[in-house]
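This is the structure, below, for whatever I ask next.
Every protein chain but one is kept in place in this view of the complex.
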Amino acid sequence: METQRVEPVIKFALLEDVLNLARANSLWPMTFGLACCAIEMMAAGAARFDLDRFGAGVFRPSPRQSDLMIVAGTISKKMAPAIKMLWDQMPNPKWCIAMGNCAISGGPFEYEGQYAIVPGAHLIVPVDIMVPGCPPRPEGLIQGILALEDKITGGEDRNYLRRFRRMGGKR
Amino acid sequence: MAAREELIKKIQALLPQDAVCRDDSYKAGVVFAAQAPLGKLREAIKLCEGCGYYLESITALDFQDTFELVYHLNCYEPTSRISLRVLFGHDQSPPTVSDIFASALWQEREVCEFFGIRFTDHPDLRPLLLPEDADFTPLRKTFGAVHAYHKREEIYG
Partner (left out) sequence: MAEHFPEPVVEQIYTLNLGPQHPSTHGVLRVLLDLDGEFIIKADPVIGYGHRGHEKMAENRTYKQFMPNSSRMDYLSGLLYNHGFVLAVEKLAGVQVPERAKYIRVICSELNRISSHLLWFGTYVMDLGGFTPFLYAFDDRENILDILDRVTGSRLTYSYCRFGGVTRDIDAEFIAMTRKFIARLRSRWDDYHNLVTKNVIFIHRTRGVGIIDAQLARQFGVVGPNLRACGVAFDARKSEPYEVYDRFDFEVPTGVKGDALDRYNVRLQEMEQSCRIIEQALDQLPSGPHINEMAPFKVRPPKGEVYLAFESARGLTGYYLVSDGSPYPYRCHIRVPSFGNLHVLTEVLKGTLVADAISILGSIDVVIPEIDR
């Protein structure tokens, strides 16, 4: 299924970098836990693996107030239209993380003869970052969110505030 | 235990002698397994309800020559689970027990959508777990990938 990403109509130059910095450091996720990965997402937002220090700790229940959809869990065929509807309700700019093996490719439930699940969130919504694991550790989800921040800000070349060294990073 | 012995006596009075198979060692997880004909099912379930039992689960088994419905009932005393089994053909309809035990409302909906067994007089037989417009019965052995499709006597002898 072709999923198009909507590009903004007006483009700024340096202001775009600042805007991207602001967007990346204050991603508001939508509470969208479907199955087991939802618990690890909650654990990532809890006290030990604090997501709030990355600005992403405010989980909004309403799609209209969020800009990041973390698809955490298996997508059943009954749930797929609801996911599409929620994605369409989110205002731009929006991003999507597919968390867990089920959201990436159907996970342990994909076998020949499976009648009940959609093997991957990329078939329904455009996915930016895929976080593998069954379930991924909360540190894995945090790495995914940091990778998304890199994608939004353009990486260490354009991100003036990049303070941390990534695996394979230069600074 | 009181309720269990009372129920065993009543079921043995209702069904023929060889239909009740008692096993005190609890090897299969049940104290006795009773084979009931389709016509006596509701009466047997009513006896269980009267003795203080609750309906734990309704399971359907798909064999080549017959369907089998297994009703597991349990009560709050130790080691009291019993199972009631009915056999019927692939095109027959068993009666509903949802007016005796309310939990059968959802259990029978699930059996109906997965096996295609329609229960007579059930108030509301729409799908429970599958999408509303599902037109397939997944747990039948004729659907999808299966390893074996046996006749009943190949397993139970």
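To keep things simple, chains are lettered A and B as they appear, and every chain counts its residues starting from 1.
Everything that follows uses one rule, which is that a contact is a pair of C-beta atoms (placed from the backbone, for glycine too) under 8 Å apart; a residue touches a chain by one contact, two chains touch by 3 or more.
As the structure is a computational prediction, the values presented were derived from the model and not from experiment.
Visitor: According to the contact rule at the top, which chains on display are touched by the left-out chain?
Guide: A, B
Visitor: What residues on chain A make contact with the chain left out of this view?
Guide: Missing-chain contacts on chain A: residues 30-36, 38-40, 42-43, 46-48, 59, 61, 63, 73-74, 76, 78-79, 82, 86, 108-109, 111, 113-117, 134-135, 137.
Visitor: In the full complex, which residues of chain B touch the absent chain?
Guide: Its contact residues with the unshown chain are 26-30, 52, 54-57, 59, 61-62, 70, 72, 74, 76-81, 83, 101-103, 105-107, 114, 127-131, 138-139, 144-148, 150, 154-157.
The rule is simple: only the chains that are shown with their structure count from here on.
Visitor: Return the distance between the CA-based centres of chain A and chain B, expressed in whole Å.
Guide: That pair's centroid distance is 45 Å.
Visitor: Going by the contact rule at the top, pick out the chain A residues touching chain B in the complex.
Guide: It is residues 77-78, 111-113, 115-116 of chain A that touch chain B.
Visitor: For chain B, which residues are in contact with chain A within the complex?
Guide: 130-131, 136, 138, 143-145
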